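Every protein chain except one is present and positioned as in the full complex.
Labels run A, B and C following the written order; every chain starts at residue 1.
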Amino acid sequence: MELKNKKWTHDEFNAIRQEVLAQWPTGKDVDFEEAVKYHENIPAKRHFAKRLVKAKKNGDTLTQPRAGVALIDEHINLLNFLKTEGEADLLPTTIDSYTRQNQYKEAQNGIEESLKAGRSLLNGFPAVNHGVTGVRRVVESVDAPLQVRHGTPDARLLGEITIAAGYTSYEGGGISYNIPYAKSVSLERTILDWQYCDRMVGLYAEHGIEINREPFGPLTGTLVPPSVSHAVAVIEGILAAEQGVKNITLGYGQCGNLIQDIAAIRALEQLADEYMTKHGYSDCVLTSVFHQWMGGFPQDEAKAFGVISWGAAAAALAKATKVIVKTPHEALGIPTKEANAQGLRTTKQMINMLKDQAFPLTSELQAEIDIIKAETRCILNKVFELGSGDYAVGAVRAFEAGVLDVPFAPSKFSLNKILPARDNNGAVRLFDVGNLPFTPDLIAFHRDKMAQRGQAEGRQPSFQMVIDDIYAISKGYLVGRPR
Amino acid sequence: MELKNKKWTHDEFNAIRQEVLAQWPTGKDVDFEEAVKYHENIPAKRHFAKRLVKAKKNGDTLTQPRAGVALIDEHINLLNFLKTEGEADLLPTTIDSYTRQNQYKEAQNGIEESLKAGRSLLNGFPAVNHGVTGVRRVVESVDAPLQVRHGTPDARLLGEITIAAGYTSYEGGGISYNIPYAKSVSLERTILDWQYCDRMVGLYAEHGIEINREPFGPLTGTLVPPSVSHAVAVIEGILAAEQGVKNITLGYGQCGNLIQDIAAIRALEQLADEYMTKHGYSDCVLTSVFHQWMGGFPQDEAKAFGVISWGAAAAALAKATKVIVKTPHEALGIPTKEANAQGLRTTKQMINMLKDQAFPLTSELQAEIDIIKAETRCILNKVFELGSGDYAVGAVRAFEAGVLDVPFAPSKFSLNKILPARDNNGAVRLFDVGNLPFTPDLIAFHRDKMAQRGQAEGRQPSFQMVIDDIYAISKGYLVGRPR
Amino acid sequence: MTNKVKVVLGVIGADCHAVGNKILNHAITAAGYEVINLGVLVPQEEFVNAAIETDAKAILVASLYGHGEIDCRGLRDRCREAGIEDIRLYVGGNLVVGKTDFKKVEQKFLDMGYDRVYEPGTLPDKVIADMNEDLK
Partner (left out) sequence: MTNKVKVVLGVIGADCHAVGNKILNHAITAAGYEVINLGVLVPQEEFVNAAIETDAKAILVASLYGHGEIDCRGLRDRCREAGIEDIRLYVGGNLVVGKTDFKKVEQKFLDMGYDRVYEPGTLPDKVIADMNEDLK
């Protein structure tokens, strides 16, 4: 199938569907017609898209953790604990890493070893192995909107099974689940595979079932400048909408400077509205998600609570529709459910204390919004041009050319030429813009910002500055200055 | 002695000093000349005033806990723990409540019962009973600037002993340690007694020893509008400066709305500069202290971390010179040293992440600064007028007239006519301005703000609204709305 | 003359926490009781004298500052000596220094002769519900 940003026909989709459902024995239990009926009976309070729309209307910021374990009953207990003890508004099912690489045999082995060990030896829930029936046990035992969160380049079978089982939201995208999550899978391949997922969601929409879709905003989660992740988010939003998705949440990972973070969420919402409308997808409902700090955390729990709180504050002041919450165990690996609930409660307290406080649109905030929008437009317009009017084709060519480039990405299809670092106020800038198609003004802006910091620290921007910035928050600072 | 705001002569001071030192047997060990020599050898890094001045110059916000136990060795261990494990910049010695009421016999009983019980049965360190020698063991065992923190209406003997023992900072004031800490002690009495303390500090200054003084900013810590506590702070600053104090820290307790809190610290610094200069005390060095939320806390520690973090963020963004830190045990009584250190580390992480982020002077922030300054000037100018040009006399008359009035004060000398409540954005306003000498514009401002909230909630401002606001943060919200 | 049930309210010892006292006063009054509010810094003697003078049915003791253990000891004996041994004694607040298992704290104060012991963070409604059960 040739890659282009065009809605698949039913025939195109169905031809591939048979292959997909045959990838693992549990695939045969997916029955689309039955699944539509099943969804028709899911009440509004468990409906992800409806919950998001209500929150956006009320100006609320909803909380959502990450969580997943190998076995069904344990997973149900975990989610219910996070709902009651963590007061979570939205619940996830984080998928294990074997499933993300379509290694279902290894996942099966992980299930069996977990049964033997009496604790989860998988870092998530192997939904494909558990199949529609198993996943439905989760759906029917947890009274909250449920989303699949993963990092799966080819998430077609996972999507078929979990959506058929009653999940109402699905994370991922052809770029955002490739570049940070794969090493040598081509972008053509993943974009096509995610067109499949989006088309599947579009098919549910044609039958009156609204499933929320969420491209993964933070990408590598490591000093990603807002314009870089925004460009990817808008492209993935457009690709999803073209396949018929009607409810999309676009995301951004906290950088740490408050003004930049608030500006980023506002710019993302404005850009998404602008581009979706321009390309004819104005019937798509958009919401936003803010990810608390995705980089290294302090090992000390008290300090980790500080980092979590700052992310909660930024999310609330930016009025993001939801916030993905970290835990005080972040630096130490996968958290206990108690630590997960603590992170959620800290976040909830902060959000509730801040919900009545509007952050004023200051000239500094507006300037930052303008910069982010100008940069993102440079990238998006160049992608569109490279693709001769097609964002799917353009995205592939843009990554080849470094017009799209994600710092610290494992994928060999990301050029890895840009180098980000913080400016003197802690905002994430670029000391090497690589091949990003910025105007001379924007390039000068970044150069000046980096020079300003270099001067303050008496050193030239270098890779060491980047390393210092990467470790800074885990060592208790935002900016990695020489000490 | 007749109360007036005039520097005491040496004779006036010395006449009373003999009485004061005779109040408890340990008083006889105070030797001023020897104490001056002792202070001359205290290194700069343990010198409170010098540390504050350095922080102000560098734009740093220093952390300081509250802490005190009955016995000397335990107290030393506690302080050293907070320095090493809590990374505290400044250390306190919180005095027990019996000593605060000059009940030295009861304090002695508490020491003995604590010895027997093997744990502290006092809520602080009974410094008078331990005497100069005992207190010096603390001073010489703790390598950090040390301050006495208490709440003692008559703190003359406590001051003589702790300063002679080598403490370099002393909290309190004739208004701020009466109105929130006494029931029926007259203001004339406490202002005179605190003139004594200030004169003593002034005497040290005459001998080249700079002791930092800090009026207690938050007063009752319960919905105190900034202008009310600012008026008291400026008056106490002036009273201290008149007696020869050269290094003063003025304080403010977090209200919870970020714009109001930042505005409050900026207004406090500007007002203090203005009034001190106007009245001829421009040689006095001023710094500021921000108190994290002084009201009720959530019992849950994770939520308490959120409240602590928000206080740390406001302190850092306001660029206060220091912040007084709460602990995750706040709702449960006096914290363990571990919990105390956790609060400090959370705060330190937040301050370090925010230190490079300036909060822009927005029009909303300027408007709030203007309001606070206008209100405070109304009060201060009326106090000056009531005292016929004397702030000491004026303060007494102003409390009688309700021109100065502190909400929820235990003292019968506070008229208790004003009633504060939050507006629709969570800023603390007045729904009854009582006898505060505000202009019609300012009165209308408060009335409109309260009406706006009342409308949003569909109820009239009432005492129930105040109660709702008092419990709100402990229940997870800032504004106590009907739910 | 009122026929409302009377209760004595105050913060014991060297403790000057006034906010909770003012709120309790307001809430208990609103619940139909006559409150003799002694405010803060109240010695045991003053509680007992006020109870005798007003013929109160209960004494409500608060202690917020951690000295409760020392301050509250002996109040029941003092009531007995003054001839009001059947008066109800309520106590609440931060009764001890440090975070302690509340069950142990409660038992300690029950042993001292208090009828009801409240943990930190108790809301007025709970106290009033108990008063309605005990005193009406």
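Rule of thumb we're sticking to: a residue touches a chain if its C-beta (ideal position, glycine included) is under 8 Å from a C-beta of that chain, and two chains touch if they have at least 3 such contacts.
For clarity, every value in this text was computed on a predicted model and none was experimentally measured.
Novice: What are the shown chains in contact with the chain that isn't displayed?
Specialist: Among the chains that are shown, those touched by the missing chain are A.
Novice: Given that one chain is not shown, which residue among A:I16, A:L52, A:L90 or A:L122 touches it?
Specialist: Hidden-chain contact among the options goes to A:L122.
Novice: Which residue from A:G333, A:P440, A:G458 or A:P482 sits in contact with the chain not drawn here?
Specialist: Going through A:G333, A:P440, A:G458 or A:P482 one by one, A:G333 is the residue touching the chain not shown.
Novice: Among A:R100, A:H230, A:K348 or A:R429, which residue is in touch with the absent chain?
Specialist: A:R100
Novice: Contacts of chain A with the missing chain: which residues?
Specialist: 96-98, 100-101, 103, 106, 109-110, 113, 119-123, 151, 180-183, 220, 222, 295-296, 299, 329, 331-336, 339, 408-410, 463, 467, 470-471, 474
One rule holds for everything that comes next: only the chains that are shown with their structure count from here on.
Novice: Based on CA centres, what chain would you say lies at the far end from chain B?
Specialist: Result for the farthest chain: A.
Novice: Closest chain to the protein CA centroid?
Specialist: When every chain is reduced to its C-alpha mean, the one closest to the whole-protein mean is B.
Novice: Can you work out the whole-Å distance between the CA centroids of chain A and chain B?
Specialist: 45
Novice: How big is the gap, in whole Å, between where the Cα atoms of chain B centre and where those of chain C centre?
Specialist: Chain centres of chain B and chain C, defined by C-alpha means, are spaced 29 Å apart.
Novice: CA centre of chain A versus CA centre of chain C: separation in Å?
Specialist: Centre separation, chain A to chain C: 55 Å.
Novice: Which residues of chain C are in contact with two or more other chains?
Specialist: There are none in chain C.
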